[in-house]
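Encoded as structure tokens, here's the structure I'll be asking about.
All protein chains but one are shown in place.
For reference, chains read A, B, C, D and E in written order, and residue numbers begin at 1 within each chain.
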Amino acid sequence: MGAENFMKEIEKLNELVFNYAGLNIKRFFNLDSKVYEEGVLSKKIKELMGLVASMVLRCDDCISYHLIRCHEEKVSDRELEEAVSIALMVGGSITIPHIRKAFRFWSELKEE
Amino acid sequence: MGAENFMKEIEKLNELVFNYAGLNIKRFFNLDSKVYEEGVLSKKIKELMGLVASMVLRCDDCISYHLIRCHEEKVSDRELEEAVSIALMVGGSITIPHIRKAFRFWSELKEE
Amino acid sequence: MGAENFMKEIEKLNELVFNYAGLNIKRFFNLDSKVYEEGVLSKKIKELMGLVASMVLRCDDCISYHLIRCHEEKVSDRELEEAVSIALMVGGSITIPHIRKAFRFWSELKEE
Amino acid sequence: MGAENFMKEIEKLNELVFNYAGLNIKRFFNLDSKVYEEGVLSKKIKELMGLVASMVLRCDDCISYHLIRCHEEKVSDRELEEAVSIALMVGGSITIPHIRKAFRFWSELKEE
Amino acid sequence: MGAENFMKEIEKLNELVFNYAGLNIKRFFNLDSKVYEEGVLSKKIKELMGLVASMVLRCDDCISYHLIRCHEEKVSDRELEEAVSIALMVGGSITIPHIRKAFRFWSELKEE
Partner (left out) sequence: MGAENFMKEIEKLNELVFNYAGLNIKRFFNLDSKVYEEGVLSKKIKELMGLVASMVLRCDDCISYHLIRCHEEKVSDRELEEAVSIALMVGGSITIPHIRKAFRFWSELKEE
């Protein structure tokens, strides 16, 4: 699915989560957004870090989310490629199927 | 897919596995059901433990299976939420996509 | 090392972490303790869940920590054994070295 | 999807990856094919090892790929079953959903 | 520690485990030894598979155990090297510290 549908789906599911979530889960989600805020490291670099972490842990949805954010932060193709190289090297060939999908999603993001 | 289709699919695939399975795989499957039987810990608590384990290891099918069993064992929304909080905390934000799907599946289970 | 030394070491290292930690890391540590508080699920059950999660993710220090808490919450040998069975089944033989150390630590805890 | 479509999809996505890939990613992909070449261990055994590794790490696409290669190398049902037993034992019940899909894919491969 | 001390330590800890273990844990341990028995795949190949699985899952004790068994089954240096290459490729650079220790343990095994 495209980036827009992906984000709509996430928002719909987040609403569902918040119907069940108590204070701890809500705080966790809130904290999750805070660590990517501008600091001594830029938002762009932090999103690339989130991407590398998601790739070595092999979570497609997490990868897609960080790719959307990377695109918003004007990450270039070459910056993306260098970050992916690190993820591939650290995580091994088991990450390849996720990296394939990542570049497809990235291509779609650039066309939108 | 709904819970009923999910269980049918699993049963169909299990049959296929058993066409190939030798004694060791069969014993493993058998043993797998035994650890969730009533003991000094209740079946309900054991299913919640299986759920937490499946969430931190991030296996959607395993999560769905344990949610079905949790539903049968009359786990309440709040009990589920507290177990999920632990999984989220231990496993980190990488578990979030699985937790989203878990609450959606849980909502479907309750409607059936 | 025994349980007492283990906790002293952790406290010393936590102090060190807090020398570096900004607000987000501090909030995370704070939230981490909250999810194990008494709720509709008891503290005992929650610690056993934390233990199962730590076993399938194979973190010795996390296992030791939850064993100390389980001991404080009066978990019995048989309750522990049933929780460990689930972790072993879900996580596979790769968890065995951690389970060996867990029972050794548990034995030490009971002797103290 | 069947084996043929699976391989076509992979080839299409690999092309996309190579549009972005610099020298390091290309070298990684090249090296990835080399470790499965005939050596003192046969190609058949190496593909079975790749399969076991993919199962314990729970990557469906990697499993499908190694099953295709195992089929080409004339792995028998019983050889497959013994390799799967090891993966199941080491990796635990969390691998079961992947093992179910693996046997389904294997059945399809044999029918083609 | 050398291979002999390693095995003594394991046996001592296994005894401790069996003091606590109920039927399910005992069955699991029993089943764990069965999957490595001679079949259509040789014991040697199965131990190498167990080794590859242990390397990509990064469990030092499991690696040491399978290295001892590989040594008993007369695995050659080159066979070991080819199996390790696959584990390194699949599992990525994160396996390197474990591979370093594996070759050190292997060297010790050969000297004994």
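Observations
We adopt the following convention: contacts are C-beta pairs under 8 Å (C-beta built on N, C-alpha and C of every residue); 3 or more make two chains touch, one makes a residue touch a chain.
Because the structure is a prediction, the values reported are computed rather than measured.
Of the chains displayed, those contacted by the omitted chain across the entire assembly are A, B, C, D, E. The chain not shown here is touched by just one of A:D32, A:D60 or A:E108, and that residue is A:D32.
The missing chain lies against subunit B, touching residues 56, 88-95.
Hidden from this view is one chain, which touches subunit C at 10, 13-14, 16-17, 19-22, 24-25, 28-29, 32, 53-54, 57, 59-62. Against the chain not shown here, subunit D presents residues 23-24, 27-28, 31, 34-35.
To be clear about the criterion, only the chains that are shown with their structure count from here on.
When the partners of subunit B are compared with those of subunit C, the chains appearing in both lists are A, D, E.
Although subunit D and subunit E share one sequence, what matters here is the overlap of their interface residues, and that overlap exceeds half of the numbers used. Here the spacing of subunit A and subunit B, counted between their Cα centres, is 26 Å.
For subunit C, the set of residues touching two or more other chains reads 31, 35, 56, 78, 82, 85, 88-91, 93-94. The touch graph of the protein chains shown is complete.
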